[in-house]
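As you look at this complex, bear in mind that one protein chain is not there, while each of the others sits in place.
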Amino acid sequence: MKYIKDIRETDKIQQNFLCRKKELGKKQSGDDYYNLLLIDKTGTIDGKIWNTDNPAIEEFESGDYVYVEGFVKNFNQRLQITINRLRKLKEDEYDPEDFLPSSTQNVGDMYRELMGYIKEVSNPYLSALLNSVFIEDKMTAKAFSEHSAAKSIHHAFRGGLLEHTVSVTRLCRAFADNYKMLNRDLIITAAMLHDIGKLKELSDLPENDYTDEGQLLGHIYMGAEFVGKKIDEIVNFPLKLRNELIHCILAHHGELEFGSPKKPALAEALALSMADNLDAKMETLNELFNTAVDDGWLGFQKNFESNIRKTSGN
Amino acid sequence: MKYIKDIRETDKIQQNFLCRKKELGKKQSGDDYYNLLLIDKTGTIDGKIWNTDNPAIEEFESGDYVYVEGFVKNFNQRLQITINRLRKLKEDEYDPEDFLPSSTQNVGDMYRELMGYIKEVSNPYLSALLNSVFIEDKMTAKAFSEHSAAKSIHHAFRGGLLEHTVSVTRLCRAFADNYKMLNRDLIITAAMLHDIGKLKELSDLPENDYTDEGQLLGHIYMGAEFVGKKIDEIVNFPLKLRNELIHCILAHHGELEFGSPKKPALAEALALSMADNLDAKMETLNELFNTAVDDGWLGFQKNFESNIRKTSGN
Amino acid sequence: MKYIKDIRETDKIQQNFLCRKKELGKKQSGDDYYNLLLIDKTGTIDGKIWNTDNPAIEEFESGDYVYVEGFVKNFNQRLQITINRLRKLKEDEYDPEDFLPSSTQNVGDMYRELMGYIKEVSNPYLSALLNSVFIEDKMTAKAFSEHSAAKSIHHAFRGGLLEHTVSVTRLCRAFADNYKMLNRDLIITAAMLHDIGKLKELSDLPENDYTDEGQLLGHIYMGAEFVGKKIDEIVNFPLKLRNELIHCILAHHGELEFGSPKKPALAEALALSMADNLDAKMETLNELFNTAVDDGWLGFQKNFESNIRKTSGN
Amino acid sequence: MKYIKDIRETDKIQQNFLCRKKELGKKQSGDDYYNLLLIDKTGTIDGKIWNTDNPAIEEFESGDYVYVEGFVKNFNQRLQITINRLRKLKEDEYDPEDFLPSSTQNVGDMYRELMGYIKEVSNPYLSALLNSVFIEDKMTAKAFSEHSAAKSIHHAFRGGLLEHTVSVTRLCRAFADNYKMLNRDLIITAAMLHDIGKLKELSDLPENDYTDEGQLLGHIYMGAEFVGKKIDEIVNFPLKLRNELIHCILAHHGELEFGSPKKPALAEALALSMADNLDAKMETLNELFNTAVDDGWLGFQKNFESNIRKTSGN
Amino acid sequence: MKYIKDIRETDKIQQNFLCRKKELGKKQSGDDYYNLLLIDKTGTIDGKIWNTDNPAIEEFESGDYVYVEGFVKNFNQRLQITINRLRKLKEDEYDPEDFLPSSTQNVGDMYRELMGYIKEVSNPYLSALLNSVFIEDKMTAKAFSEHSAAKSIHHAFRGGLLEHTVSVTRLCRAFADNYKMLNRDLIITAAMLHDIGKLKELSDLPENDYTDEGQLLGHIYMGAEFVGKKIDEIVNFPLKLRNELIHCILAHHGELEFGSPKKPALAEALALSMADNLDAKMETLNELFNTAVDDGWLGFQKNFESNIRKTSGN
Partner (left out) sequence: MKYIKDIRETDKIQQNFLCRKKELGKKQSGDDYYNLLLIDKTGTIDGKIWNTDNPAIEEFESGDYVYVEGFVKNFNQRLQITINRLRKLKEDEYDPEDFLPSSTQNVGDMYRELMGYIKEVSNPYLSALLNSVFIEDKMTAKAFSEHSAAKSIHHAFRGGLLEHTVSVTRLCRAFADNYKMLNRDLIITAAMLHDIGKLKELSDLPENDYTDEGQLLGHIYMGAEFVGKKIDEIVNFPLKLRNELIHCILAHHGELEFGSPKKPALAEALALSMADNLDAKMETLNELFNTAVDDGWLGFQKNFESNIRKTSGN
């Protein structure tokens, strides 16, 4: 199978896609056309069906897996497929795996790395908690490997939650190395659990959209409540430690205006919030640079309140 | 018993107080003195022990109930007691009731009013929830009648939480009368429960200070989690309704920067947040006007970003 | 007459509209077309004239009442009329009443309700003032019943100013019930007069746009000046009361950054500003929900800094 | 008469002052003392009466003119008078002129300069307006020469309003020279009238405090209303010009959050707001430098959000 | 040569332009077209090539000087040229001077005015500095006469930097006249040099875009560093004066959030920042009014946070 990342200008297309969006457009002649967003696990590309009466275009909806024939044009530095033929695929004609945007890193490796960090936690209560969430609770463990960490912008792909969690945990370990003041067990546990509420805030891929519950309650509250329930199943879990850990989760956005109901009041909560922020920013830059056509200035980026470019020699 | 609100300049004092604060001061001659904050249920007054070696001053600590002799002076428009004699009271010499700042309204009446509003709720799940919290859960019901709603500023007295809750509920009923769009059962239930997390955020009177848990988690999270647990004990409570109610609690501060992890996304959550805000502001004004020496301008009030005065003819 | 709110996809159209906007578009073939906004008292719909040389399209301008023939299409969930024939109506062919967006409530009923509130005001000076504005000043009284309260967003329809004023007055009465501290006569008077400056800030319907004076001075200043002049015609109106009432008008946006030159410095001014804010928000939600295609999430709403949805079971 | 600006450390004092403030202090021995603020037209100095039972200290109140005997000490780089004798002056014993902080510029000269600018205005309506305010309205003209322009900070002295007005008018003339786009008559008229509301916002010197009306309505509204009334007495004053001029007054604080109910919408309003801002800042710096003990850094100045110092070689 | 400012609707075009932008568009029929931005020294106009296969359209790129034939249409109050024929000009067929947007003022006159101000500076070190930059450094002097002062918005034309600098210097001279406290030599020198970093922040016209260095370092830093180097070539230039002058350059945006690394700490720095701000705002208004189709309200202008209109009678 040829992937979107390998499509080039003037290519002739004869391959499968997941159709993520299907919008009706209208030519100003008054005629309709369709504007599609086609994806596979390596990227996205626009598709255009200029003639909606074309008998070679079969019935399909957004969300369907489709076979497409057409050719590629460069329209203002962006590729698009002019589609001549399209049909909906049967379930046995495709592997959904091929159409999910996914982490470029190996999910198994990342999960093993995470398991390694659990073993570093010596506090018996925190250790028990991490085991109960990431090992004994099979459903959570499985979901955690596959979930995205965002609807869009950064880590919005399969394994994104895991990739982000591993990266934040690595940073927090480095912080604990540098600052003896930090309680290593607490910050590592908090790092691993900080975004666990996203399992229910965002629906599963490929939909990957906010759930009703996610809109109303948010992953910060949901994660804290989830961890609270898990803790309550552990005998004699110290109340003070419970409050400190849940505080780290509540405060991990760092600022009230970013949705944390409490500002960080503990060194670990503060350091975790900065690791989370750094990782989100670095991955956002990474995705920006990866989709850029060249290494020049990318124009004003609202997220960074600045024009941005890749560093020379990188 | 004579109350603080009745003390006047040049009075001779021979009565009991609760000593809320005891601080060591130092005269610039190098000698020590004590600065006390004395309270009873009607107010507060400063006390000074200029001679710490006075044998008529017995051992006591902040938090003790004490008998005091002395005389009253006006120091820059503020009364203070110069103390000549002081002794710690025995438990049978005072009634703690007399020393708690309290709502000026009758607690029983207010609770009955609240019970009346519960009866208005026709949704069986919300009705069951209110019954479980305010009637079946005796400890919560009792605590709810007595708790303060704040450490300072507004409703920081016995019955304050109840008084504030009743007032907000009244406002929300009026809003539901005026806006047919509002789900009356939902907004009334949310109004009654919105500050229930304060039972654990603030310690009991007379201490009335933030608990460790309160500092780390805050009453918004704690209230939402408490209500969530109560709901989970009710069979078949609809998930959508659960999320909507908890959303109202999470969003009741109206703005992220005021500690709500979610902005109001439902009409009821928005209206509740405005009722809560209005009641806090009105009671703050009320307390300001009550403690003012006259009806003139009170000077710049940071809470209101304005100089403030009582309206003429009121 | 068939109304816009009853138009459905694929309908054939043969009816009258007010043409609110007429813009020249250009097809990318280089040919022109016209893009119209057609309204009646029940709503708005787009119209397209693809062929500008069509002899069945007569001369007309934005602001004209027109008869239209065509058919309805659904273009991305939004209806539009492809127009084949259009002619300007003569004055005796239509009733302007049918083309003005209007309050869904009865103007007469609302005005009578307002008159009832005037009778509740016992302060003779405030009573005299309200009578002079709403009863003796026939022109103001009439204009007040018909005016819109906004150019767009909320209450931007005939009777909107009256509807908003009645609703804010109801809220202020409820506040006065709940807070004995409030001067009932003052807050009711201020509620009735707070937006009176809008009579001159916005031109009459159907134009309903900012006047030159409205742009330069704003309804807050204009309303205060208007009320000041009316007061000056009343013998012995107390100066302090004059200043308090005008202050309530000046401060009714609650914050300097919302255009009030003074922050609320009186309890009534503060409560009024919150009633005004609540009513604007509730009506905005109401209009959002009424125009929504379903009861799901409506997407991020800038006014509320949140995604919004209708509450379930409403 | 010796002036405060000439008092030096260790001087013996035998002279008259206006007592601006009289506060009761308490030594920590429990004894009372008085803390005074003494002023004359050249400055202010602290006074201390350590022994309140001293028979040489006669009865007096804040606001009285007093004769004082004592000696000067330097207390942490600030002079203060230890007072041994004090008596209230009779009305014929002092000239209030000597005790009012005043502009260092000649009031007559400044007023003549202002009159000169009126003559430059050729628009007959604006010319008539300026004449009616500054020449025909004797009371306003007189008050305008004597009033302060602020309660504290900048131009808080006799002639301060005039000095500020002349300076802002000069700047606006320079702006009109530099920018042909500016309507010279309009901006000069607006400059002369922009702060006229201060005549009623602040009480007369020596009190110089906010009036009740000033607190509730503010000089921006009061000035606009005053000018509006003056305009309404001029036959055929063009409405558009009236609105433009009043807009300039309303918008002269430049930002909503500084109390202007409208942002500048005309070039003249914008330029005037910047002239007003510049003059306030320059005079604030001037007063800071004049009261500084040396030319070094003055420490963080909240008004300027910066540490500040005088430029070298000035 | 006919200029863009003289082109009218329905004109037939046969003239030269500089093509500033050339973008590929796509008609919804699927065919391509070109969208051009054509400029000369008097303005800009859109051009459309509907048929990209037209043999009368020769090869050209953005940045080329071209001869164009076509006709003018009014498209929604904006003129555009439908192009039938186009060819690239040879170097000897045009004078680049004719195609650069330029100051409406005479560059020579402005430079002479600036030279005059240099002669007013009596401080020998500042005088030497100005001579070294504006007279001895021929390259800088020449570039300074021709450079633009902005990429867009205000002074984005040839001579713009000079025009802005002269205007700010005039304002600062007026400020020095009005405020004796200001060090005239310092503020005049700072005014002349404040934007000198723009020579390297923006590339030369006609490109006039941010350089890589400009994006990374900004004209504030670059100007300060440039002036610092020039100063270091002057023997015995006083260190304190060096720091004061460079401070004025660093602080000339007035606020940290506008890119000054230091808030103004000297009176001259503060006054300069306000002159710079005023001149930018006035020229922005000027350009807005010049390009407006009439004298009415121009709609909300984000730069001014207000709707804006020209003053009547101007």
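Which chain is which? They are A, B, C, D and E, in the order written, and residues in each are numbered from 1.
Just so we're on the same page, contacts are C-beta pairs under 8 Å (C-beta built on N, C-alpha and C of every residue); 3 or more make two chains touch, one makes a residue touch a chain.
Not measured: the values here are computed from a predicted model.
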As a test of the contact rule: which chains in view would the missing one touch?
A, B, D, E
Of the candidates E:260, E:277 or E:306, the residue in contact with the absent chain is E:260
Touching residue (missing chain; options A:237, A:258 or A:289)
A:289
Contact with the hidden chain, among A:100, A:196 or A:241, goes to A:241
On chain D, where is the contact patch with the chain that was removed from view?
25, 27-29, 33, 48, 50, 75-76, 82, 297, 307, 309
Contact residues on chain E toward the hidden chain run 212-213, 215-218, 220-221, 224-225, 228, 239-240, 243-244, 246-247, 250, 256-262, 265-266
In the full complex, which bits of chain A touch the chain not displayed? Write them out.
123, 167, 170-171, 174-175, 177-179, 181-183, 186, 238, 240-241, 244, 262-268, 270-271, 274, 277-278, 281-282, 285-286, 289, 304-314
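Just so it is clear, only the chains that are shown with their structure count from here on.
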State the superposition rotation angle between the two copies chain B and chain D, fitting on C-alpha atoms only and giving a multiple of 5 degrees from 0 to 180.
120
Quick check on chain D against chain E: do more than half of the interface residue numbers occur in both copies, making it same, or fewer, making it different?
same
Which chain has its C-alpha centroid farthest away from the centroid of chain A?
D
How many angstrom between the C-alpha centroids of chain E and chain C?
44
Could you list which residues of chain A touch at least two other chains?
28-29, 212, 215
Arrangement of touching chains [line / ring / star / complete / other]
other
Each pair of chains that touch: what are they?
A-B, A-C, A-E, B-C, B-D, C-D, C-E, D-E
